[in-house]
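One protein chain omitted, others in place.
Take a look at subunit A:
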Amino acid sequence: MIKRHLPFATVAVIALVAAPLLLEPFRLGLLAKYLCYAIVALGIGLAWGQGGMLTLGQGVFFGLGGYSMAMYLKLNEAGPGGLPDFMVWSGVEKLPALWAPFASPVFAVGMAVLGPVLLAVLLGTLVFRQRVRGAYFAILTQALAAAMVILLVGQQGLTGGTNGMTNFFELFGQDLADDSTQRGLYLVVASVLGILYLATRQLVHSRYGRLLVAVRDGEDRVRFLGYDPALVKTVTFAASAGMAGLAGALFVPVVGIISPALLGVVPSLELVVAVAVGGRHALAGAVLGAVVMGYAKTAFSEQFADGWLYLQGALFILVMTLAPKGIVGVVGRLRRARTT
């Protein structure tokens, strides 16, 4: 029992104690950003790795969460009766009705999770009942991400358009420019990731988790056994959407901006790539992949400002050709080689 939890405990100590002590505030902020992506990746690991649902549109849920949070922050700063800065440039004179409830932090944070969950339930119910799966499901989610970006860019007065929303000053009375606030945010993000990881692992190891894998590997057989695969998939998809939404809500105060560029097709794909690099069949692989790819992007672009994209691509190709099961697959193979 202790042995089973030792690895997780070690990682937790490193993340919660060592990292804040060792890293400069700027690097800690970047790590917090990677961990936000890792939360999304965890959801992808669950939906894709375990459930076989290749979702190429997690950016949509991430964006819903991020925009909910950003709306609260903007309204909080504008004060009662005030308008967010971008509405002033965009010629909006009265606060749109859609915005009003987001003045409440409880509503905003609630919507950051519930919004994505409801959308995923709606989508899942429609799609999985019709037995849409595989490439068709992937294309559908990708189209959703593209549509979301067009919608956000087109409604400049409501969403800030291409610029998105930025220039946030405080969160729940804490000055966001302060290094100690940022450290606190990092600890929150790391803890949320840890809790979600444990919960997801519990879920995967439960009866439900086995059912999910069964649906992935033989949906029709599961149906003939009397289960409802559509329900299993919808619940999983909704859980992964909720995680992405929560990650989005955490991302906004950490990074200080939300814009359509963060939730379109490309960033959604990047996260799936990260999960593949880490190893999609293990939840730890998904989390690891997001952190490694996030770090690689920063490191490559700082070292080689002119050609870093090629390196990023090369890393992906290298991992996929040499280790189709991702980094975790390599580690597992090494371990097996040592024990035999």
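In this text, a contact is a pair of C-beta atoms (placed from the backbone, for glycine too) under 8 Å apart; a residue touches a chain by one contact, two chains touch by 3 or more; residues count from 1.
Note that in this section contacts and distances are computed from a predicted model.
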Per UniProt record, name of the chain withheld from view ["Xanthine dehydrogenase family protein subunit M", "Multisubunit sodium/proton antiporter, MrpD subunit", "Urea ABC transporter substrate-binding protein" or "Anti-sigma regulatory factor"]:
"Urea ABC transporter substrate-binding protein"
Contacting the left-out chain: of A:Arg131, A:Arg210 or A:Arg335, that is A:Arg335
Tell me which of A:Leu98, A:Ile150 or A:Leu225 is the one touching the absent chain.
A:Ile150
May I ask you to list the residues on subunit A that touch the chain which is not drawn?
6-8, 10-11, 14-15, 18-19, 22-27, 29-31, 33, 83, 86, 88-91, 93, 150, 153-154, 156, 161-164, 166-168, 177, 255-257, 259, 261-262, 282, 284, 287-288, 291-292, 295, 298-299, 301-302, 305-306, 308-309, 327-328, 331-332, 335, 339
